[in-house]
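A single protein chain has been omitted; all remaining protein chains appear in their positions.
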Amino acid sequence: MVLIDGMVIILLAIGIFFMFVGAIGLLRFPDFYTRLHATGKCDTLGEGLIILGLIVYHFFHYLRTPLVPVKLLFLILFIFIANPTATHAIVKAAYLTGLTPWRLGEERR
Amino acid sequence: MKRRRKWFEILVTFCIMFLFWILLSGLFDAFHLIAGVLCSVIVALISYDLLVKGKNEKMLLKCLRLLLYIPWELWQIVLANIDVAYRVLHPKMPIDPRVIEFETSLRSDFALVTLANSITLTPGTITIYVEHEEGKFWVHALAKEPGDALLVDQTMQRKVADVYMEW
Partner (left out) sequence: MFLVVGLFIVVTILLSLYRAVVGPGVFNRVAAVNVIGTKTIVLLIVIGYYFERPLFFDISVLYAMMNFIGTLAFAKYLQRGELWS
């Protein structure tokens, strides 16, 4: 039982670390396109890891309802498909209305 | 011929909707099952042409190949997210953004969507614009190495073309 709790804590910690990296990237990067790099990827992976840790926790503590992990797996799949698509939609709208990307050496926007 | 195709699509949509109902509810008494059948029939009758359309021969083979492609992609996602974390937390922030453009040999909807999703999920690149007729991709890269991995090596394009058999 201690082994399972340890694995859950490790998965949750790595997930929270990636979420923090995503939020710090949103603050530090100098341009709109680079900020979306940080959030569109790190957020998705961090959430996937947190929900994976909760699935493992559910399997070994609440064994009477085995259909809840299936619901959470659907949620992971949906997030992995929906988050990049929303990122692509915003980037496409910004590019087609004329927002120019940032090159090395300019000032922050 | 067209009427048979339409009933086949309605049947497939109904089966998928009813499977989702059973998996998400978890209650198996008569009232909920009959309500599930009714709701699935109504949804399938209204929107049967959204889920399966276009020419789909050998769809089962493509689904199996897609299931084999997903573990490789998950490993690439993990590796590349560590790279983005390094670039964010480094005190000097080594980025050098640029916009790349390349051509592929994929034409169908599913293949283009899979490649665009994979490009957006692996760190260093985001798809900006996809052109439908010629298979062109406009991609925004974060630094020189991820952009080169997509432009020069072309491993990801070859793997997706292997899955959907559209060399």
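Order of writing sets the labels: A and B. Residues in every chain begin at 1.
One rule holds in what follows: a contact is a pair of C-beta atoms (placed from the backbone, for glycine too) under 8 Å apart; a residue touches a chain by one contact, two chains touch by 3 or more.
The model shown is predicted, which means the values in this text are computed figures rather than measured ones.
K.L.:
Just to confirm, in the complete assembly, which displayed chains does the hidden chain contact?
P.N.:
Listed by label, the shown chains it touches are A.
K.L.:
By the contact definition given up top, give the residues of chain A that touch the hidden chain.
P.N.:
Residue positions of chain A that touch the missing chain: 9, 12, 16, 19-20, 22-24, 26-27, 32, 35-36, 39, 43-44, 47, 50-51, 54, 57-58, 65, 68, 71-72, 74-75, 78-79, 82-83, 85-87, 89-90, 92-94, 96-97, 99, 109.
Simple rule for what comes next: only the chains that are shown with their structure count from here on.
K.L.:
Please tell me the distance, in whole Å, between the geometric centres of chain A and chain B computed from their C-alpha atoms.
P.N.:
Chain A and chain B have C-alpha centres separated by 17 Å.
K.L.:
Which stretch or stretches of chain A touch chain B in the complex?
P.N.:
17-18, 21, 24-25, 28-29, 31, 33-34, 36-38, 40-42, 44-45, 65, 67, 70-71, 74, 80-81, 84-85, 87-88, 91-92, 95-96, 101-104
K.L.:
Over in the complex, which chain B residues touch chain A? Could you list them?
P.N.:
Its residues touching chain A are 23-24, 26, 77-78, 80-81, 84-85, 88-89, 93, 95-99, 116-117, 120-124, 126-129, 138, 140, 142.
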